[in-house]
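Removed: one protein chain of the complex. Kept in place: all other protein chains.
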Amino acid sequence: MAINWFKYSAPSTFYGLAGKMIPWFAIPSVVLFAVGLYIGFFVAPVDAVQGEAYRIIFIHVPASILSMFLYLVMAGYAALGLIFNTRLSSMMATALAPTGAMFAFISLWTGALWGKPMWGAWWVWDARLTSELILLFLYFGFIALHASIDDPRRADRAAALLAIVGSVNVPIIYFSVKWWNTLHQGSTIKFTGTSMHVAMQEAMFITLLACWFYAVAMALIRVRSIILERERNNLWVSELKEVNS
Amino acid sequence: MNQLSIFKLLNLVIRRDLLLAMRRRADVLTILVFFVLVVSLFPLGVGPEMDMLRKMAAGVLWVAALLASMLSLGRLFSADYLDGTLEQMMLAPQSLSVLVLGKMIAHWFVSGLPLVLMAPVLGLQFDMSVPALLVLMLSLLLGTPILSMLGAIGAALTLGLRGGGVLLSLLVLPLCIPVLIFGSGAVEAVTSGLSVVSNLSLIGALFVLCLVFTPWVTAQALRISME
Amino acid sequence: MSVVEFFNMGGYAFYVWGSYGVTLLAFVIEILMVRHKRKITLQQVRLMREAGEEA
Partner (left out) sequence: MLEVSNLACSRGDHRLFSGLNLALLPGQIMQVQGENGKGKTSLLRTLCGFLLPDEGKITWCGEDVRELRENYFANLLYLGHHNAIKDELSALENLQISSGLSGITLDEKSAVSALRRMGLKGRERLPTKVLSQGQRRRVALARLLVGDAKLWVLDEPLTALDVGAVALIRELMAEHLAKQGMVIYTTHQPLVIEGVEMRRLSLS
């Protein structure tokens, strides 16, 4: 049976669908976090070099990956909204931005707290951390531009264009920062990769999945309130049970 | 047909904007004075030791150039937006991207070129060697147009918004980081005797990339903002 | 692995729990903000509806 995707692209029907999907993402996220952290803290052995401090990677690496991934997904939705004029995808992009920004912040914070015992300094101008910081600026740019335009339609389309330009620049920024970093400091030691114990990799993969489920759940919740806000004049909103209760 | 050739249109738009800029000569000077002011602040803050200043000269000059061009971008479209001429330009039977390119070039003449000419003078304040000054000028000559082009996108997106100036810088500065890195990297390369070709060619690559894409993107941004 | 040893994290307690603590805090803050936004939006919709009915 062919699912009529266009039926769900209308905000009103998507509102109901999103409502049903949220528990399917929220609950697995909590479960996966519990499992992942359990393995990370109790199963994974102590690292020979870094002792217990390395356990921070179970949140630092997923957060960094998520912050980058969510930015690209956001730019994708924004492009869809701009090209096909579908309001729902622009709303999805706006819903993803704060969660992406939060993951970028977490990645920076845990990176700094990990850097202190490892390199002895709170902030190290490492290529990855620096590009993470710039990514956070790109998120703030997106959110600030969207918030400062009153007309929702123009806000979506202007922020979408910025997200697309931003996503083109992310690789350029990353490589220029990497080039800049190796020029001044020499290459930093590599600690992720094959040398990790299998339990470590498992834990990190599970927490990554947990973060992904969490991001989808948050985006769905936020997109529902955006839909309500945008469609408040329409009839279907006033008939909703939440509105009448 | 009323469609002007690219060069005639560019010529018309650049002459118009430069004519306007000359009627308001003060604006051109404020950008230059701001550049000189920001650069002169650093020795006051950091201290007069020459070897320290020489090391940070490139970075300081480049960051000041970045801020100075951000300062003047706010007026790129907003003056025309307020008095309705921008509307007429969008309704003109010409290609909007070429028209926007003309405005970018005019903006560069007003804000980029003066910085390039002033930079060596300020470089002496930081006791930079002659080859370093030459490379600084060259990197600024290639880099400041990129700042104008990327800035035009920000100016078009934040058209008519309150607090547009600060928002514009928030949007555009992250995008200018590669230029800043390669620009100041070029000067450092020459002071430490390395070859400058790699840095300048990377800035050249960014310049061409921007030259191809930013006019079209800015035209789209204008259409979005003018709705 | 006694409880005290666990929380000590081999001397890196501050860094490990500092990271996870702030992460948990960030999650909680975001959840609260989203719920607050939903409550405000629902209120706004109700107000608009009542205003609509009177007009």
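Per-chain numbering from 1; labels A, B and C assigned in written order.
Methods note: a contact is a pair of C-beta atoms (placed from the backbone, for glycine too) under 8 Å apart; a residue touches a chain by one contact, two chains touch by 3 or more.
Computed from a predicted model, the values in this text were never measured in an experiment.
> Report, in label order, the displayed chains that the undisplayed chain touches.
Listed by label, the shown chains it touches are A, B.
> For chain B, which residues reach the chain that was dropped from this view?
On the side of chain B, residues 1-4, 12, 16, 19-20, 23-24, 82-85, 87-95, 226-227 touch the unshown chain.
> Which residue numbers on chain A touch the omitted chain?
151-153, 230-233
The rule we apply is simple: only the chains that are shown with their structure count from here on.
> Measuring from the mean C-alpha position of chain B to the mean C-alpha position of chain C, what distance in angstrom results?
Computed from C-alpha means, the inter-chain centre distance equals 42 Å.
> With chain centres defined as C-alpha means, what is the inter-centre distance between chain A and chain C in Å?
16
> Where the CA atoms of chain A average out and where those of chain B average out, how many Å apart are those spots?
32
> Within their complex, state which residues of chain A touch chain C.
41-42, 46, 51-53, 55-56, 59-60, 63, 98-99, 102, 105-106, 109-110, 113-114, 116-117, 214, 218, 221-222, 224-225, 228-229, 232-233, 237-238, 242-243
> Can you tell me which positions in chain C touch chain A when the two form their complex?
Residue list for chain C touching chain A: 1, 6, 9-12, 15-16, 18-20, 22-23, 26-27, 30-31, 33-35, 37-38, 41-42, 44-46, 48-49, 52.
> Which of the residues in chain A come into contact with chain B in the complex?
Residues in contact with chain B: 134, 137-138, 140-141, 144-145, 148-149, 151, 153-154, 157-158, 161-162, 165-166, 168-169, 172-173, 176-177, 179-180, 183.
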